[in-house]
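Reviewing the structure listed below.
With one protein chain removed, the remaining protein chains of the complex are shown where they sit.
Labels run A and B following the written order; every chain starts at residue 1.
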Amino acid sequence: MARRRFSVTRFPGFAPIALTAFVLLYAPIIIIVIYSFNASDSVALWGGFSLKWYVAAWGNEAVQDATLRSLVIASVAACVSTIVATMAAIATTRRSRFRGQTFIYVMINQPLMVPEIVTAVALLIFFAAIRVATGYQGLGYLILAHSAFCIPFAYLPIRARLEGMDLSLETAAADLYATPWMTFRRITLPLLAPGIAAGAMLAFVISLDTVVITEFIKSAGQDTLPTYMLGQLRRAITPEVNAIATALLALTVLLLTAFFLLTRRRG
Amino acid sequence: MAAPPRSPARTSWLLSTPALLLLIFGAAGPLLIVLVYAFLEPGEYSGVVWQFTTEAWFRVFFERDIFDGTVSPADAHLTIFWRSLELSVLTTLTTFVIGLPMAWFIATRPANQRAIWLFLITIPFWTNLLIRTFAIMEVIRNQGILNSLLIRLGVISDPIQILYTETAVLIGMAYVYLPLMVLPLFAAIDRFDFRLLEAGYDLYASRWQVLRRIVLPIVRPGIVAGSILVFVPSLGAYVTPRILGGGKNMMIGNFIELQFGQGRNWPLGAALSLILLAIVLIALLIYVRVTTREDSRHG
């Protein structure tokens, strides 16, 4: 047997550990996906391929309700957070440094630093007071909380895109008689578009994922898909949950693939 | 002297205002209310009575006997704190031991494959935490795939009880937070100059010595970043211990939730939240100090 060439970047055991870890990372998810197509009523036994749990989930009014609510909240939160994050990103990268910039930066990233449970508690208390004062019970609380929580996730890819953009492009536009608004519309915005799309997708995915905050501040009957699943997990698990999880998973992977392609093709 | 028509700082503030307003009303501002509530008396069913007291803080660490009023340490609370810290530290260590080889493996792939491996680690990162926790639960349940497999192989005759133990919480948290360790480690290793390894071997270092004396010190900022990113959410974890730990293996997050649910002690919940926040902020401060010092050292 020929001796293996000495490779400086190789450490014994690293590659096997890494590959095993990758397998273990995906195995549980793949098992869920497989069992969501299981015809058997038992979660443990394989009874042949079937779409019956998808049909059951689709026919379940509570699931329909939660799905619709999740999508509405995620859409609105993604739009709102992306718009305000775009404005803030332009303010914090496209202009000269100004007093208070660090404050804005810390504020924007604050949802990433504070544990979700603490934010959830704070919002629970705050919104409880507003509920008492106004009597309003609608979706507004969830939308406000999700919008705020998604801002840093929308902000990061937009800011990264802006930082990779040559500042002299806008200077050149101004030199060529473009007004500030025209410069934004014709130069900054088209070049920023992939970053904005990426930011919106991340915000959407994050809103779909948010469990703790939603669980704490939702009014009665305002389950989203994740809180519905959390509620189901407390009882006996049905393969229906597998089907919902798989559908949600598929949506996430789809969006992430789009995000991946958007951010990779740059320049 | 000509002043520009609009001050750039004012425009910047105007552009940032919508984001700031959302964040103040939807995230940061209410934290101040938590601070106030931590110094009030609990209401009878929920909420608070507007009466200043430090009782909530006292209750965090001590308990008073209902009959004779003697004070003793609140053992149950301290157990929860200790468990949270212990599990968070163990989670951080576990993810590091597994994450370092993974990050190294990704960073040493040929350039055209690297993006794909990186994508494979990002997918679980962005996938719903609830789904991933649920997936782990499916694996380690008594009738789950792991026990079924072991029984069929004849290794064990009766299922091992993993679910609803501390071990289950540890496995779950390590599983869900692993990508948070791998990504910053990868970022650090990706910048690593592999010619340094050649220099190390040229100067008679063994594999182990190269790893310990050259690689680890240089990728230290990545190690610190990964550890913070794993430690912070582990300490505040709520979903994973709730699903995998059951009622017996509560962590701080679940204990806080209890105060706003059955416990009906909002001030105690507020105080606990602030303690959790304080620990997290201290960890972040350490991180900032370590990384800025690292930056200034390397220019």
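Assorted remarks:
Quick note on the criterion: contacts are C-beta pairs under 8 Å (C-beta built on N, C-alpha and C of every residue); 3 or more make two chains touch, one makes a residue touch a chain.
The rule we apply is simple: contacts and distances are computed from a predicted model.
Name of the non-displayed chain as stated in its UniProt record, restricted to "Cytochrome bo(3) ubiquinol oxidase subunit 3", "NAD(P)/FAD-dependent oxidoreductase", "Spermidine/putrescine import ATP-binding protein PotA" or "Phenylalanine--tRNA ligase beta subunit": "Spermidine/putrescine import ATP-binding protein PotA".
Interface note: of A:29, A:87, A:191 or A:230, the residue touching the hidden chain in the full complex is A:191.
Residue A:179 is the one among A:64, A:179 or A:257 that touches the chain not shown.
Listed here are the subunit A residues that touch the chain not shown: 166, 168-169, 171-179, 182, 186-187, 190-191, 267.
Here is the rule we go by: only the chains that are shown with their structure count from here on.
Subunit A and subunit B have Cα centroids lying 18 Å from one another.
Those residues of subunit A whose C-beta lies close enough to touch subunit B in the complex are 6, 8-15, 17-19, 21-22, 24-29, 31-32, 35, 42-44, 80-81, 83-85, 87-88, 90-92, 95-96, 98-101, 104, 107-108, 110-111, 113-119, 121-126, 128-129, 144-145, 147-149, 151, 155, 202, 205, 208-209, 211-212, 216, 226, 229-230, 233, 241, 245, 248-249, 252-253, 256, 260, 264. Within the complex formed with subunit A, the subunit B residues making contact are 8-9, 11-16, 18-20, 22-31, 33-34, 37, 47, 98, 100-102, 104-106, 108, 115, 119-124, 126-132, 134-139, 143-145, 148, 175, 178, 194, 197-198, 201, 207, 211, 232-233, 235-236, 238-239, 243, 252-253, 256-257, 260, 266, 269-270, 273-274, 276-277, 280-281, 284.
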